[in-house]
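Note that this complex is displayed minus one protein chain, with the remaining chains in position.
Moving on to subunit A:
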């Protein structure tokens, strides 16, 4: 990412801590489970996932989603060394959680859609490009330690 793109990312307020995370962003993991239902495979014990409404109202998924997004925004504070920032999480996802890295790309894409929803016309092609680069960087970092 170049400086201009980082600025754009920061200006949309995503690179902040828990309390200032744009609330809309918290819906991304929920939307992931609706739009790409096979991702539910990791959440069998999370209760009712039988319909879009059930998923969007599921407090366990929402709580887990918040955890995921906090890690995401924490990692982004080290945007110049994403591989370092996400190294431990990468090992965890490979060795303990056994998550196909394709899921990181799907979540990244859904996150970008949620931002587009939230920011409307402000989310123009250049801003989308900056954010797609960020989420691709995070997805690659999370996949980096897979073996």
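Criterion: a contact is a pair of C-beta atoms (placed from the backbone, for glycine too) under 8 Å apart; a residue touches a chain by one contact, two chains touch by 3 or more; residues count from 1.
Heads up, the rule we're going with is that contacts and distances are computed from a predicted model.
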From "Large ribosomal subunit protein uL29m", "Thiamine pyrophosphokinase", "GOG7B protein" or "Hemoglobin subunit alpha", the hidden chain's UniProt protein name: "Hemoglobin subunit alpha"
Selected from A:22, A:52 or A:92 as touching the chain missing from the view: A:52
Touch criterion as defined above, residue of A:63, A:97 or A:129 at the omitted chain: A:129
Residues belonging to subunit A that touch the chain removed from view: 30-31, 34-37, 52, 56, 109, 112-114, 116-121, 123-126, 128-129, 132
